[in-house]
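With one protein chain removed, the remaining protein chains of the complex are shown where they sit.
Letters A, B, C and D name the chains as they come in the text, with residue numbers starting at 1 for each one.
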Amino acid sequence: MGSITLNSVSKVFGAHTVIPSIDLKIDEGEFVVFVGPSGCGKSTLLRLIAGLEDVSGGKIVIDGKDATELPPAKRRLSMVFQSYALYPHMSVRSNIAFPLKMAGEDTSVIDKKVADAARVLNLTDYLDRKPRQLSGGQRQRVAIGRAIVRQPVAFLFDEPLSNLDAALRVNMRLEISQLHQQLKTTMVYVTHDQVEAMTMADKIVVLNRGNVEQVGSPLDLYHRPDNLFVAGFIGSPKMNFITGDIAKGYGAHTIGVRPEHLDLSTSAGAWRGTVGVAEHLGSDTFLHIAVDKVGTMTARVGGDFPVRHGDQVYLSPQEGRVHRFDETGLAIR
Amino acid sequence: MGSITLNSVSKVFGAHTVIPSIDLKIDEGEFVVFVGPSGCGKSTLLRLIAGLEDVSGGKIVIDGKDATELPPAKRRLSMVFQSYALYPHMSVRSNIAFPLKMAGEDTSVIDKKVADAARVLNLTDYLDRKPRQLSGGQRQRVAIGRAIVRQPVAFLFDEPLSNLDAALRVNMRLEISQLHQQLKTTMVYVTHDQVEAMTMADKIVVLNRGNVEQVGSPLDLYHRPDNLFVAGFIGSPKMNFITGDIAKGYGAHTIGVRPEHLDLSTSAGAWRGTVGVAEHLGSDTFLHIAVDKVGTMTARVGGDFPVRHGDQVYLSPQEGRVHRFDETGLAIR
Amino acid sequence: MATLHTRSAARAMMAPSVLLLLAWMVVPLAMTIYFSFLRYNLLMPGMEEWAGFSNYRYFLTDPAFFQALFNTLAIVLGVLLITVIGGIALAILLDQPMFGQGIVRILVIAPFLIMPTVAALVWKNMFMNPVNGLFAHLAKAVGLQPYDFLNNSPLMSIIVIVAWQWLPFATLILLTALQSLDEEQKEAAQMDGAGAWSRFIYLTLPHLSRAITVVILIQTIFLLSVFAEILVTTNGGPGTQSTNLTFLVYAQALLQFDVGGASAGGIIAVILANIVAFFLMRMIGKTLEA
Amino acid sequence: ETLTIATVNNGDMIRMQKLTDDFTSKNPDIQLEWVTLEENVLRQRVTTDIATKGGQYDVLTIGTYEVPIWAKQGWLLPLENLGADYDVDDLLPAIRSGLTGEDGKLYAAPFYGESSMVMYRKDLFEKAGLTMPDAPTWEFIADAARKITDKNNEIYGICLRGKAGWGENMAFLTATANAFGARWFDENWQPQFDQPEWKNALDFYVKLMNDAGPPGASSNGFNENLALFQTGKCGMWIDATVAASFVTNPKESTVADKVGFALAPDTGLGKRGNWLWAWNLAIPAGTQKQAAAEKFVAWATGKEYLNLVAEKEGWANVPPGTRTSLYENAEYQKAAPFAKMTLDSINAADPKNPAVKPVPYVGVQFVAIPEFQGLGTAVGQQFAAALAGQVSVDQALQSAQQLAVREMTKAGYIK
Partner (left out) sequence: MARNVSTQRKIVVTVAAWAIGILIFFPILWTFLTSFKTEAQAIASPPSLFFFDWTMENYHEVQARSDYFKHFMNSVVISIGSTLLGLIIAIPSAWAMAFSPTPKTKDVLMWMLSTKMMPPVGVLVPMYLIFRNTGLLDTRLGLVIVLTLINLPIIIWMLYTYFKEIPGEILEAARMDGASLAKEIIYVLTPMAIPGIASTLLLNIILAWNEAFWTLNLTASKAAPLTAFIASYSSPEGLFYAKLSAASTMAIAPILILGWFSQKQLVRGLTFGAVK
């Protein structure tokens, strides 16, 4: 129970092909994150799984049964929306109870399940409030509460944290991870924030223009990106790319080095450059360095690294941390 | 030209004192950032400077002249709003030209200045579009364009990046910094994002409940916070605070250690704990560690640090990196 | 948001209202078209006979027809002009901070709630009457000859009465629109050195354009068929100076009881209304999309 | 059983409405539902209903104009069971003949009848040194009106109808035109507005009203003029005889004791400009409640009712102009100084030969053909415009002629 399989699923809006054809297998109990730039079709894919849109082609199998033609209500999936989509006129209790009520459960059963969900999510004290009387994080939890009471086959999340402020986002991220560990239900999670993707996922699906670029565990993608797109998308600050002669020296069309994999020295190194903007975060400093013949590269150094705007520095990529790509952008391993 | 001085400025809304009394000096050409939690009065302070609100007491001196009673239009300041406040029915060109038109400039002068501003901001191709046809970053730039054409005494920014997505935010942050280096005009910048504050500011003003908690350079605040509030607010992830006996051992009521200043070992160290959630970002890993008798502490380790959920680890604060605070929360130096 | 399920459901749910309105439009319309080709006078039953286009010919050659056409447009445009301009001015006034705003709003809303017949009766008898009306008393008080509004400027008087009834509507829509103007935009303009008048021209007016189109659309729908006000006050006269199309059709239908002629007139009015509607919809369509 | 009665909102009808207790106590099984409407609205409602056989009303209030037309269509039930004591022969012959169909049956019972006459202010005449003859000429009236007029004190020499409508200004103007020798149609149904008689009449009227009329005269109908006269603003008023009881009623009129009466004026051509009209109760053919309706009609137009009103409201308020016996009643003559003048006026009207020249139609102040409502109103609009000064008299007559030719051609009178 809980596996979801997409067989050459495609989606066309009018004349506009949003998803050409996707094959994907989500295993039971997995936490799968869809990432990709804005407009790449993440939400569309999720909504196809939910049944909120009709597929233009292909098959969706949920929990072993063909669900392609099923209406959303019959797919036994729960969804948490970006805007939470709480029912504003209902109390928290009624919000959480709503799916059960629709399923025609007994009042006593409903009460028990709502109480359980509220306990898990620390919402017991707020059950009689209306959504507008809650903070962002609490609303978020109510949305999750509404999703979990039904014990669905899988949860679908569409950028559930993007409306929260930074601090809260960190907390809720942890809470959702813990929830997954507790419930062990399949979760499909859409985000464009790669920090969320890295920290939460068992498996990341990187999408680009409706195509799957790579599927793998977070560290897999970080360490072994299949192509330029994934290499550039995963990791912050972005990987530095170098083409031309230097890359040729490595036997590649393009090479990439992450800012944290560049060693800096004031005396000697592979490439020479001039320090431009220095961003001091305290713990680290990001140096934007104008490297001769290459362009601007970003390097991460410790918070106390003693350079200033205009200084000359030397950069060397760390051993074995250089990624190589061919002309088509594919990784050379 | 370009200095702004606040002399015991206060602001009361009805019965609610938002700013008790603030003294502040902003030097010419400086990039000053106001940070603080939501509702602490950052926007109010900026709007007082702009003249969009009347002060309840005190004096505002701009460019050497008392501006307390001047209407906004006469203060020769430019403001970039959080919502950009572009005029939706005007083209980009007219938006940027608007302040000049109001000032009664000649058409030829206007055209030239608009073209210049557009070039600086890479907007030349979009001059005939309407704001709604632009992306967030481009709108942002139009708002800045509207601010710079007038060559104001100073720029005021109220959370200009908070509506942008993460990637764009990083870019625009750099662009504004570069603009400042180019124009050398005084800038006053409000944000609640401390990464922005750290990376952009010459001087950070930390506000809390309408009071200035500390004023100083970003690294000053990072390394030498005056009090618990500043210590907790600056730095990400947040500083770990420890009270009780351990703190007493350091001769303080509370001690604070930043996650990046904790050394981890699997064999020995000052405090023992169990690894909880581990957040792998690739470059780094944040470990949430349940430390005996202290609670959860966060530690930052390298991306490859070999621990897993449930492992026992030892933590030791780095030499000289422990911050000490007395009962009132003031730093002990 | 759209799957096969929801789309077919949507069609089913649209059906009742579409069918009802279709019936409401088609059944009487079909009968009207049929009657319009008959020689059919209510007062002479049993004499119905096929009349071809003669009813249309008579209606279109009615000496009052072009005047009625003109008057119809004059009423629509005149009232729109007064209510839109007055509405903007009033909305701006009411948007300012003041004491007792709620009560002023109540006062201003009131005319919209009044039955057209009552409004017309009150204006005609108690205000515009040249002997006993309040205006006459006022004129006499300042030593002027009372002006006979309904006889000397019948169309203008009707426009004033109708505008009085619709002014609240325009004011309230525009006021609400005004209040939705982004505060930051106003502040930005202030920072940019725009004075009150510039802010009005460059900011407020463009912001109101959508609300103005809605006012125009709704009012036009109602103004094209202004009737009670004319019937009560001037009866279309003197002469045909305040006869509009609706009133002309009325005269055919309920004075001459010439059902055939009235039907032809009705059809012509429908066609003309739809021409107006067509232009209106195109104009509105554009603003409403944006 | 509930009777739905459509009636006009005139004073006598409203009085009847208030007195219905008398009827319902005598006929406890009959309830009355009143639909009181303004004259024009009433006519529209009732005509639509009866022509489409809507059957919403059981008793109708209709005028002398409609009765023959509707009776001919078979829309009205003949009134044959009004009861033994109804005394049909007591009805004034002039009135009764207008309500009798070609088959000699009565199709409507008159509730009140009227002609027109001159009402004038004795005090003002005295002040101006004038004496009103019993049968004045138009020349005298015009002269007197101009003399009495004192616009600064809001005294207008003469108030005449100006409001457009076949039953409003056209009633007055048609009757007046008769006195000027004009007619609507010649024997071949050719409209006659291009003839000099009409021009004389209309010129005379417009000039007189401009010199001696109240402002806004072109929107004055019966009610407006009544209000003006009652408040002492008119020196003379030529209108329906029923007005007499209102202007002499001290409760409503500030000039009640100063009113004199005279016959409608002539121009020496042999016809006086007085009309003949009655509001009548009729029973539509579609009713299910004929018996009850007849009972009601008999009650409302019977002799008993007159006594009832006299008892409750005084003799002066009795609906006039229907019964010979009323005018023989000494008490009535005493209470109503205008009684004789009313009777004379009614008797002086001749619907069969209204104009100096021969005409193909019946009716003094109207032409009893169905098309007249529309046509009369359209012409009335033109004349009102002339009165308001919006068009000249010549233009108005020209338009009227065109309109009439058009309508009559359309209706098939002119081949």
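Worth a mention:
Just so it is clear, contacts are C-beta pairs under 8 Å (C-beta built on N, C-alpha and C of every residue); 3 or more make two chains touch, one makes a residue touch a chain.
These numbers were taken from a predicted model, which means no experiment stands behind them.
The chain omitted from view is touched by exactly one of A:77, A:118, A:148 or A:221, namely A:77. Across D:52, D:131 or D:353, the single residue that touches the chain missing here is D:52.
Remark: the residues of chain C touching the chain excluded from display are 1-2, 6-7, 9-11, 13-14, 16-18, 20-21, 24-25, 27-29, 31-32, 35, 42, 90, 93-94, 96-101, 103-119, 121-123, 125-127, 132, 134, 137, 140-141, 164, 167-169, 172-173, 175-177, 179-180, 183, 186-187, 190, 210-211, 213-215, 217-218, 221-222, 224-225, 227-228, 232, 245-246, 249-250, 253-254, 259, 262-263, 265-267, 269-270, 273-274, 276-277, 281, 284-285, 288. Of the residues in chain D, those that touch the hidden partner chain are 4, 6, 9-11, 14, 17-18, 33-38, 41, 44-45, 48-49, 52-57, 154, 221-224, 226-227, 230-231, 246, 252, 254. Mapped onto chain A, the interface with the missing chain covers residues 50, 52, 71-73, 77-79, 81-83, 85-90, 98-99, 102-103, 146, 150.
The rule is short, and it goes like this: only the chains that are shown with their structure count from here on.
Mean C-alpha position of chain A lies 90 Å from that of chain D.
Chain C contributes residues 41-45, 54, 58, 61, 63, 129-132, 136, 145-146, 148, 150-152, 234-241, 251-252, 254-258 to its touches with chain D in the complex. Across the complex, chain B meets chain C through its residues 50, 52, 71-73, 77-79, 81-83, 85-90, 98-99, 102-103, 146, 150. By the touch criterion stated above, chain C contacts chain B in their complex at residues 182, 184-185, 187-195, 198, 202-203, 206-207, 209.
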